[in-house]
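Removed from the display is one protein chain of the complex; every other protein chain stays in position.
Entry: chain A
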Amino acid sequence: MNDIAAPTIEYGQLAPMLLVFGAAVLGVLVEAFAPRYLRRSIHIPLTLAALVGSFALVLVQVFVSGVPTSPAAMGAVAVDGPTLFLWGVIAALAFVSVLLINDEDNFVAQAAAVPGSADEEDAEIAGFSQTEVYPLVLFAVGGMLLFTASNDLLIMFVALEVMSLPLYLLCGLARRRRLLSQEAAVKYFLLGAFSSAFFLFGMAMVYGFAGSVGLSDINAALPNVGGQEPLLVLGTALLGVGLLFKIGAAPFQAWKPDVYQGAPTPITALMASGTLVAAFGALLRVFWVALGNFDWDWRPVMWGVAILTMVAGAILAITQTDIKRMLAYSSIAHAGFLLTGVIATGAAEQNRDALSGILFYLLVYGITTVGAFAIVTMVRDAGGEAGHLSRWAGLGKRSPMLAGVFAFFLLAFAGIPLTSGFFGKYAVFSAAVAGGVLPLVLVGVVSSAIAAFFYVRVIVLMFFSDPAADGPTVVGPSVGTASVVAVAAAATVVLGVFPEPMLDLADKAASALFVR
């Protein structure tokens, strides 16, 4: 019998993530013990404080204790420059999303009541609310934090599930158009379960090749293991399917429009920003750290995926008539733009540039997306949000302020200069050109132009067509929604006019690349 040395876990390094998980568990206890009328008023400060605390702990780690140079928790979690940057981004995006979640009653009064039944009406009259939403959001955020930081495939899989499972449920909790919302949840759950199974199967194959699930061990095994290439090729393909599904890259993009449309809009905002950031963190780790020296084999496939994603996202967006579906397709196109950065690997200097471009892009895209969805929650019809684009006609004449801010966000998505989106695209595309993937950048620029067409179409619709007589009402924003819109607009302006400090920060975060 051999003795087992006790494992060491660097709690200090993991503190931003552990804080979020701890607050989530506390939230569950609040659900169990606090009386109904108190729950909301406990949950909101608890959730917001946990996210602020997590952000603060990231800052402490960066500026006081310094960026760690070796993996934590027995090599399972890598807290390095990119991780800390993305942790900060995710905590900030989750914070604004929670402001949106807490703000209006976007959530169903009682999820177990059948849609349209007398029970549902009773629950609404009695003023029930599913306050479980808050701990669930915190669990999802904790999963996102872990997903970007995972340094082996096993923990990455657990993080994937921790991140996705609460989101599957939250998608089905919309207060209005509940059947659509439940359909979205089931679709997301089934397809997500399939993609997780692909990831797991790929993990088993790669383990069969390398004899380890650690990313650095897989990298070390690449030149040393002979005769097992089928396992590696299959494993890489299957891992890729799992990860590309999460970022919504074509041909695995089919879930995105349906789920974004059906889910409660604040949850859509969280998914479109936080999940995308986390999934790109994990994708970079798998393909750069573990399979970085296997790039001759995955690069051609990734080329195809990136081109398909950009083109499909941009072209299908044109045909959409629903504002949330349009934003979903736009998110697919943006995932494609980001993929060009993932492909642009080379020497260490080149990798640094590409990584810093991707980090900056994720930040600016995430914050603008949350702002755009915040505005979508404010334009209401009798039956809830006015989703159909025709309802948005003439909105600029009725409430010029709101339509103006929305138009500004759309211009940022399109990448017009003086918005943050321009510098995001510039950073990623210039790194991609330097990395020798010029054709991809050309496709990216062309599909950006196509995308700009439908963004501009919405702007024209809002400002230059006559408002409908029974058009939607713009609800006066509450403090939460107003501050989300204000923060998002401010970030889009500041990062568009004066991006230097943030670009420097992203450069610094990327300077040491990923720890191995």
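The definition used in the following text is that contacts are C-beta pairs under 8 Å (C-beta built on N, C-alpha and C of every residue); 3 or more make two chains touch, one makes a residue touch a chain; residues count from 1.
We take it that contacts and distances are computed from a predicted model.
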> Looking only at the UniProt record of the hidden chain, which name from "Nitrite reductase (NAD(P)H) small subunit", "Acetyl-coenzyme A carboxylase carboxyl transferase subunit alpha", "Probable peptidoglycan glycosyltransferase FtsW" or "NADH-quinone oxidoreductase subunit J" is the right one?
Replying inline: "NADH-quinone oxidoreductase subunit J"
> Quick one: which of A:Leu19, A:Ile44, A:Val58 or A:Ala73 touches the chain that's been left out?
Replying inline: A:Ala73
> Hey, which of A:Pro68, A:Gly143 or A:Gly242 is the one touching the hidden chain?
Replying inline: A:Gly143
> Which of A:Ala112, A:Ala347, A:Ala382 or A:Ala469 touches the chain that is not shown?
Replying inline: A:Ala112
> Please identify, in ascending order, the residues of chain A that touch the omitted chain?
Replying inline: 1-2, 4-7, 9, 21, 24-25, 28, 31, 73-77, 110-113, 119, 122-123, 125-126, 128, 130, 132, 135-136, 139, 142-143, 146, 152, 154-155, 158-159, 161-162, 165-166, 168-169, 172-173, 226-230, 233-234, 237
